[in-house]
Each structure stands twice: as C-alpha cells, then as structure tokens.
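Note that one protein chain of the assembly has been removed; the remaining protein chains are unaltered in position.
The letters A, B and C name the chains in turn, as written, and every chain counts its residues from 1.
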Amino acid sequence: MSLALLPLLQQFVVLLAALALFLSFVLLAQMRLVAAIHVFAWQGALVAAVTLTVAVAGAVEHLYFSAVLTLALKALLIPWMLHRLVRRLGLERHTERLRHPALVVMAGVALVIFSYWLVLPMVEQGQAFTRNIIAVSLALVLIGLLMMVFRQQAVAQVLGFMSMENGLFLAAVSATAGMPLVVELGVAFDLLVAMVLFGVFFFQIRESIDSLDVDRLNRLTEVES
Amino acid sequence: MIVWLLALLQALLAVALAPLLVGWVRKVKAWLQNRRGAPLLQPYADLRKLLTKDTRVAHTASPLFRVAPYIVFVATWLACVTVPLIALDLPTAGIADIIVLVGLLALARFFLALAGMDVGTAFGGMGASREMLISALAEPALLMAVFTLAMTAHSTSLVGVMEHHLTDGFLLRPSYLFAFGALVLVALAECGRIPIDNPATHLELTMVHEAMLLEYTGRYLALMEWAAWIKLLLYGVLLVNVFLPWGIATAFTPTALALGLIAVVVKLALLGAALAVGETVTAKMRLFRVPGFLNLALLLGLLGLLSHVILEVGA
Amino acid sequence: MIADPSLSLALFAVLLALASAAVAPLAGRRPRLLRRGAVPLLGMAGAMALVAGLWTLSAGTSASAILPLGLPWLPWHVRLDPLAAVFLVLIGLVTTAVGFYGRDYVRDFERGRDSLTALGGFSGLFLAGMLLVVLADDAFVFMVAWELMSLASYFLVAFQHEQAANRRAAFLYLLMAHIGGLAILLGFGVLAGFGGGFDFASLRAAELSPLWAGVAFALALLGFGMKAGLVPLHAWLPEAHPVAPSHISALMSGVMLKVAVYGFIRVVFDLNGAVHWSWGVALIGIGGLSALVGVLFALMQTDLKRLLAYSSVENLGIIFIALGLALLFQATAHSNLAALALVAALYHALNHALFKSLLFLGAGAILHSTHERDLDQMGGLLRRMPWTGSFFLIGCLSISALPPFNGFVSEWLIFQAALQAWNLDSGVLRSLVPIASAVLALTGALVAATFVKVYGIAFLGQARSRHVRRARPSPRGMWVGQGLLAAFCVLFGVLPTQILSLLDPIAVQLLGNGVPQADAGGWLWLTPISAETASYSAPLTILLLALIAGAAILWFRRRTSWRVRRCDPWDCGFAPPTPRMQYTAASFAQPIRRVFALLFVIDEAQETGADGVTRYRLKITDRTWGWLYLPLARTVDSASRQVARLQSGSVRVYLGWTLMTLLVLLWIIAL
C-alpha cells in the first residue's frame, strides 16, 4: 500500500498509530514510574486523537463522544489516579531494573513483525489501510502483555494492562468505526472500576508484603522448594 | 446279576490278595539280603493280631480320628474295585474311570493326613505335610502318564484303554514306554516305597507314611495298613494290566477267568520281585531330593504325551 | 406391566433387596432392626431370586421387559434367559444361606461403634446390584448395576474403617474396580460402535472386524478379569475380601466373582459372536497361571480369610481354563465339546459359590466365637464347635475336588473336556491342552494340601491359644446357614446328571447345541461324551462307600472288642506333647514353600527382641507388586511432579504462559 494513495486524514491516522506504537515501546523500556505514567497518558491522548480523526473522516457523530470519553478517561483520569497512587505509595523516585532491556525491546519488535505477518492474509477484503491499523493495534496489545510479563512492579503491570486497553481502543475506532455506544460505555465503566480496584489492591498488597514487587507474591505454589 | 457277583468276587479277591503281595515282596527282599525272612503269609497274621487286640486312642483325639481309618480303607478298596483284575468288562469298572480312581485315592490320602494331624503331635504334622508335598508333585506326573494312555485310546475308562490296547495288538509305542516309566516312579512315590519313603522304618525324622499312623493301634491300625497294601496292589495291577493286558478274561467263561487269575498273579509276582530288587539296590533319598525324582516322572509323562502327538499321530 | 411371572419375580427380588437397604437407616436408632428386618429381607430376596431362576431354567424360556428408567432414548431393558437364570440360582442359594447366617452374625456389631446403617444398607444395595447385573439387557443398565455392585461392596470393605489396612484395601479395591468398570464400558463402546445401539439385541447384531472383535475381547478380559481377580490383576482380592464382615466376604467371594464370570460369558459368548481360537489359548494360559499362583499363595497364608480369598483366585482360574477350552472348541467347530467345557465352567462356578461361601461362613463362625483369624492361634475346634467343624469339613472336601462331593464333578468334567483335545487338528494345541490340564492336576493336589493344612491346624490337634480353648459353639442360625450350603455341596456332588440337564439349555442358547448324551446310561451314570469314553457314577460311589464301611463296622462290632481305651498320645515315646509342639500353618507349608520358592518374595528372619526372646518372622509377598503396581504408581507420581511446574507461583510466569499460548495458536492458524 503506498501512502500517497490515502486521503490526508487516513495518513494522519497512520501517523498517530505509528506514534502510539512508538510510545508503547517507550513504555516498555521506561524504568521510572512517573515518567511511564506520563508516557501512558500521551498514548491515551493519541488514541483519542485517532478517534477524533476517524470521527471527522467518517462523520460518525457518536465517535465524537467516544473521543471525548477516551481523552477524559485515558489521558486524564486514569493517569491522574495512577499519579496520585504513586505519590501516596511514595514511589515517585521509584525506578526498577529490567534485565536485558535490549532483548525485551527486540522481543517487542518481533511481536510487531509477527502481528503484521498475521494480518497479511486479510488483505483481500477491503482497504489495506484497516489491515495495517489492526496490525498496529494488535502489536500494541501484545507489547502490553509483554510488558506485564517483564515488569515486576505492580504499578508497571497495571500500566501494561492499560496500554493493552489502548490497543483495543485503537482497533475498535480505526478498524471498525467505533463499537456500539452501549458497549463503549460498558467498557469504559469496567475500565474505571478496574482502575479503582487496582488502587485498592496496591494498598492491600503493600500491607501484606510491604512492597509492590509481584515476584514476592509467591506463597501459593505447587512446586515444593 | 452274575456279572455283579463276579464283580463282588473280584473285589474280595483284591482285598485278599493285597497282603500276599506285600508278603511276597518282603520275602524276596529277605532272600536278596540272605535272610530267611518272615513267612509269606505273615501279613495275614499281623492283620489278625491287630484286629483282635483292643484299641487305644489318645484323649486329645477328635471323633475324626476314629472315622478316618474306615474312610481311608473304604476309599482305597473302592478305587481298587474299579480296576479290572481278572476280568475285563465288569460293571463296577463303569463306576469310576481312571480320574475318579485318582480322586478316590486322593480322598483316602486327605483323611490319612487329617488323621495324622488330629492328635496334635509333632510327628503327625510332619508326616502329613510331607505326604501332601509328595502327592502334590506326583499327581501331575501321574495324570500326564494317564493322559497319554487316554489320548491314545480316546477314553479315560480303564476298560476302554485296555480294550484298545488288546485290539491293537502289541505295538512298540514310545509313548507307552515313557508313560510306563512315569507311572512306575509315581507308584513308588504314592505307595511310599524306597527311595521316597521306607515302609519298614520307624526312625522318627525319615518317616512319612508311618508318621501319620503313629498314634493308631488295634483295628484302626489294621485298616490303615491294609489300605496301604491294597494301594500297592492297585498300582501293581494298573502297571501290569494296563500296559500288558494280555491274559485278562474278556469273556466270563470259567476257563477264561481262571486264566486271567493265573495271568495276573504271575505278572504281579514278577513285578513284586522287581520292586524288591529295586528296593534292595537303591537307598532312601532326602526329602528335598524327592522333587527332582518326581520331576523326572513328570518329564517322562510329558515326553510320552509329546511323542504320542508328534510321532504316533503326526499332523 | 411385565408379562412373564418369573421375570417379575426376579424384579421383585431386587425390590426386596432395596427394601432391606431401606430398612437399614432406621437401624441406626434401633439396632435390633438390622437383625429382625434387614437381614431376613435379604434372605427372602435371595430365596425369591432362587425361585425365579429355577422356574426359568425348568421352563427353558426367556422373557424381557422395559423399565421406565434411564435415558430418554435408552430405557432400562431387563431380560431373564437361562444364562441369567443360572446365576440367579447361584446368587439366590448363597444369599438365602447368608440370610439365615447373618441374623446371628450381625449381633456382634450391635455393640460395636461401626454404623449398622452402612452395613445393612450397603448389603441390600450390593445384592440389588448383583441381581440387576444378571438381569440387565442393555449396556447402560449393566454398567449402572455393575458399578452399584462395586461401590456397595467397597463400602462394605471399608465398613470397619478404623484399621488402616482396611482403608488401604478399600482404596485399592475401588480403584481397580473403577478401572475395570471403565474397561468394560469401553468394550461395550466397541461393540456399540458396530452395532448401532446399546441394548444387547443390537450389540448381538454387531458385525465386528476380527481386529475390533479382538479389542472387545481384550477389554472384556481386562475388565471382568480385574473383578474376577485373575493374575496379575488379583492384588486387590486378598486384601479386600477378608476385611469385610464374614457373611459379606462369603457374598463377595462366592457370588460377586461369579457375577464377573457371568459378565464375561455374556459379553464374549453371547454378544461378541465371532470367537477366535487364540482367545481360548490366552484364557487357558491366564487361567492356569491364576490357578497355580492362587493356590500357592493360599497355601502360604496363615490368616484364614486371606487364605480363602487366595483360593478364590485359584478357583476363578479353573473356571477360566474351562471357558478357554470352550472358546477353543467353539472356534474350531467342535461345538458339542465347547458345550461340555462351558457347562463344566458353569458347574464349577456354582460349586465354588457353594463351598467358598460355606467356608467363609465357617471362618466367620470361628471369628465370631474366638475373635481369631490367625490359624496359628487355633486348634482343636472340631470338638468345641462340632456343627461348624463338620460342615467346614464338607467344604474342605468339596473344594479339594474329592469324590463324591461337588467340586470333584466339575473338575472331572473339565478334565474330560481337556482330554478331548485329540479332536483338534493342530498338533500344538493337541499337546498344549493336556499340559494345561496337568497344571490343573498340580493345582488340585496343592488345594488338597492347603485344606488339609487349614482343617488340620484349625479344627484338629490341640488349641494353640487360650481364647480358642474357650470357644463356644456358634448359635443355631449360623450353623443352619452353613448346613444349607453343605447339604447343597453334597447334593450337587451326588446328582450330577440332574444338574447337567439343568445347565444344558445355556449351552444350547449360547453355542447352538448342548451336551448330547450326558445321561445316556440313565441318571445313575454320568457319561459326558459317551459311555465308552468316560463314565462316573456318583450315586453308586457313595452307595458302595456306605455299604463297605457299614459292613466293616458291623463285622468289627461282632468280632472284636468294640471298647476303646483313652490314653496319652504316644508320639514315639517322647514326653506328652504340648500344643506348642504341634506343626504350625507356616511349618506345614514349609516344604512346598521351599520347592516353589521361585514364585514368592520371601522375607524370613530370626530376631532376638529387647526382652531377649528370639522370634521367627516370615513375610511372603506377591511378585506382581514389584512388577506391576508400584511402577505404575511411581509413574503417576513423577508425572504429577513434572506437571506441578505449571503452578510455579509467579504471576509473570503465568502471564508468560498466556502470551505463549496466544502466539502459538495464532501461528498455528496462520499456517
């Protein structure tokens, strides 16, 4: 697919998607929590922007609403909550060590290639544009999951989870012109509740193992040492 | 009716002949050992003495102790009755085929062993235990030998076997040779003769058969001894009449019967002499050599069967 | 709803059994209810089944019905044909006797802490299960009844669950029963795969390819063999049978094993039509092995009930030898000989049910009055428990296959069948079969040795312990139950021709023709093949025995001094023997143990304890444990240890698993 053939707005969408992908790589490698939260907020903003663009392009009015929703939720509310939590948990200065960061990033790259390879056969139906966007959002999801696998800090894991959600939103708005409204609302609501619960759990975990290192949550195991 | 009378006659004859055979064997042995030995009819005198003496029973004994001798005697006799002695086709032969015969002997042995254990002495248990071991090892060999005959004659009834043998005339059957050998060994074991057991010994630790009779006196002892003699006669008759049936009366004419009687007496006399010689030249073996001895019997039986299947029938 | 009276009678028997199970829960409060209600109901159910079976056998008809239970498209089919009827008779006979016996036997438990409800309830369910197995006419109800039987008997094994040994036995039993049940289910599945439906009619109609027929046969052999305790699948049997209450042990050993035989006959002879001669060879081999191993281990035991359990293994082996002969002859188109072998097998099944139950009841009587199962503590019981003693003697004579008792007849028939091997075309088989029968002969002799030991040690000689010296005769109900069975043992021994004519319809039903001239020479003479080939006249045998003995006794009465003087035992003039000088069970078996040492894992030692007393220890274990069971258990354990790594405890690893699964699946579908 040559970019030139695309209308300007779609080119814009592609650009934003690319940026989002980049940001999730940054997220993957960013060791300072607070900075990571900021990165996440920017990614949310990008997704919101994509939504807005699609809305303008396809003149789908309920997408305006969901753009606002996304912005509010992903770019503002959740980052703010996370920030607040981090402050109350006294983790502003917290940085964690990631073993072999280069390898992890390479794994992320591999995932990107994999997801592209995966969606290739979908070319025949409709525009290749959608396909590539799906590839990107799939990559976002997988990288989020990868991040959850490699980061042992509870907050970081939550960030990974949230960036997975970003990937989902991206897919939803760009591939399909937005889910039905009721679903969007439901998803957003679930996400919010989840965030609240995460907050609760941070404190519960802290008081039980006075740390947020998930690797120390290893009482329940079947392997006798 | 007449045949039934004949059958009764034959039965009584068997009982009457049994002590004679034993006396004869003893006599020959004595001669071989350069002794004069007891008179030929000594066993009858022994029986008479035992039967008239009054009897003592240990107070630890249970009723079974007093019932056992009758059962042993009767079972053995019944087994003997079904073996054609002088005449071939008597109705009593139909009562039991050769397997039943083995069964009847087993019945006798069962009660003999129980009687041995009844009083609760050490020797009784020892005798019973050894007797059951020997019989357990002897039985398969015996049946292999019997099966060889049965497979040849397609019949397990003695009459059938002997008739088949008579009609065939004298054939050199390797299977019969092996079966005969097996049967001889088994007979030695079953009748408690040297080298398995020594009927004359009362040396405690070597006894088998005698150890079980240890507590018996008077008529009970008489019955037990007599039963043992009948058993010896029975095996003798089996050997001579099954493998060399010639001379036995096939018709119920007086001449034929007389001929049959003479024939069997002569055959038994020869067999008895052979037994005496054998017992003189061999020594009694240790209990745990017995399995080897009986395995040889089993081997012979198997060889008999196989040679029948392979050499005589083919296919 | 059901036309045929005998079938409705049989179903009524099932209902009675269930009723006795239903009464039991009340026994928790009123212990007497067990004795007065549950057990008699059990006996009545048995009697009912007996009547139904005899009725069907005499009529020679078969009736079927459909019960409003089960799956919507597969209601419960029940059917009562001659084969089922024989086993109804078998169950009925034993259960009736147990009904008499149990009334007094369970009295002991009224004082104990074990739940009477469990005892009564599961006994009822157990009986109901066995009856239903026999009556079942489709795979589903068969399986339901089968597992009900296993389950109920398992609870009865676990009845006195405070001893760890009993728990272990129960676990092993249920596990193997479950595996066996699954194998049977699979076997039915194979048949149904070709037959279309699960009712026996369509299973019968199934046209199997030789391979699948073989698979079905193998599965049936595995499943039913496991229940029948064939070597090497027998390990549970000597553990489980002895620990149940004795009247239940009688039912388990005497009846439940036969139900397994029934199932095998039903599946292999009836449903799985196409037989192959190699199956027969396999059965003869396994049967011979079981017979030999069973009897040798029986001979080594000192625990009476355990000994009896092992001897059940041996007898089942004999039955399967006969079945193998039947298959062999059937496959080589000698169906009249096949009929002979099959009838012999059924006959032996009946006989074993009778004398094994009789012996277990006897063991129970001993247990009841001496609280002793160890032979080496017994002795001289004949004088203390005359009734039990004499009945037990009859049991021993029958099981040792001595004429004129029943065990002999069936083994004689098996020998006759084996000796017809000269009819076979293949020389190899012609020589193999007689060798198998030689094994049978060896077994027979060893059985005799075993039961000489049992009777001699337990009932003769002098008491070896105090409480045995104090033994009291058992109450009436108990010896009535034993007497019933003993009477049947004699009856089955003396009137073989009648029994054979009763069993003949089954041969006709399964193989097409029966035993032609079993009573050609009149009822006196049993001539299974022909009068020339072999004949046996049990009535005349026993008549002559009686006559000669009577004559001898009369003669003595007149001729000699009849009086008998009592005195000390002579014992070669040593000091008057004490009980401790007698041969023990172990010492009796020692020569044979030494001769057959190869088969046993013998752990023998003399230990001098802290008290300075030297004791002799002898432990004989089964080789199959080391060869089969423990390796299996170890495999499962190590596998589970490997698998446990999945549950490492780290959430990140878990997420890693999710990611990997996702990627692998995506990769697979993208290919």
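Observations on the structure shown:
Operating definition for what follows: a contact is a pair of C-beta atoms (placed from the backbone, for glycine too) under 8 Å apart; a residue touches a chain by one contact, two chains touch by 3 or more.
Here is the rule we use: contacts and distances are computed from a predicted model.
Chain not shown in the complex: UniProt lists it as "Hydrogenase-4 component F", one of "MoaD/ThiS family protein", "Hydrogenase-4 component F", "Urea ABC transporter permease subunit UrtB" or "Cytochrome c oxidase subunit 1".
Under the touch definition stated at the start, the shown chains contacted by the missing one in the entire complex are A, C. Touching the missing chain, out of A:Val119, A:Val136 or A:Leu159, is residue A:Val119. Within the complete assembly, residues 118-119, 121-122, 125-126, 130, 134, 137-138, 141, 145, 148, 154, 157, 161, 164-165, 167-168, 171-172, 175-177, 179-180, 182-183, 186-187, 189-190, 193-194, 197-198, 200-201, 204-205, 208-209, 214, 217-220, 222 of chain A touch the chain that is not shown.
On the side of chain C, the interface with the absent chain consists of residues 68-73, 115, 140, 143-144, 147-148, 151, 158, 161-162, 164, 167, 170-171, 174-175, 178-179, 182-183, 185-186, 189-190, 192-193, 198, 636-637, 639-641, 643-644, 646-647, 651, 654-655, 657-658, 660-662, 665-666, 669-670, using the contact rule stated above.
In this section, only the chains that are shown with their structure count from here on.
Centroid distances from chain B, each centroid being the mean of CA atoms, peak for A. Compare each chain's C-alpha centroid with the centroid of every protein C-alpha atom shown, and the nearest one belongs to C. Note on chain placement: the centre of chain B and the centre of chain C lie 36 Å apart, centres being C-alpha means.
Per-chain Cα centroids separate chain A from chain B by 101 Å. Among the residues of chain C, none is in touch with two or more other chains. Taken together, the chain C residues at the contact with chain A in this complex read 644-652, 655-656, 658-659, 662-663, 666, 670.
Those residues of chain C that touch chain B in the shared complex are 379-380, 382-383, 393, 397, 400-403, 408, 412, 415-416, 419, 421-422, 425-427, 430-431, 434-435, 437-439, 441-442, 444-446, 448-449, 451-453, 455-457, 459-462, 521, 525, 531-537, 540-541, 544-545, 548-549, 552-553, 556, 559-561, 563-572, 577, 579, 581-583, 587-592, 594-595. Interface residues of chain A, counted against chain C in their complex, comprise 114, 117-118, 121, 142, 145-146, 148-150, 152, 214-215, 217-223.
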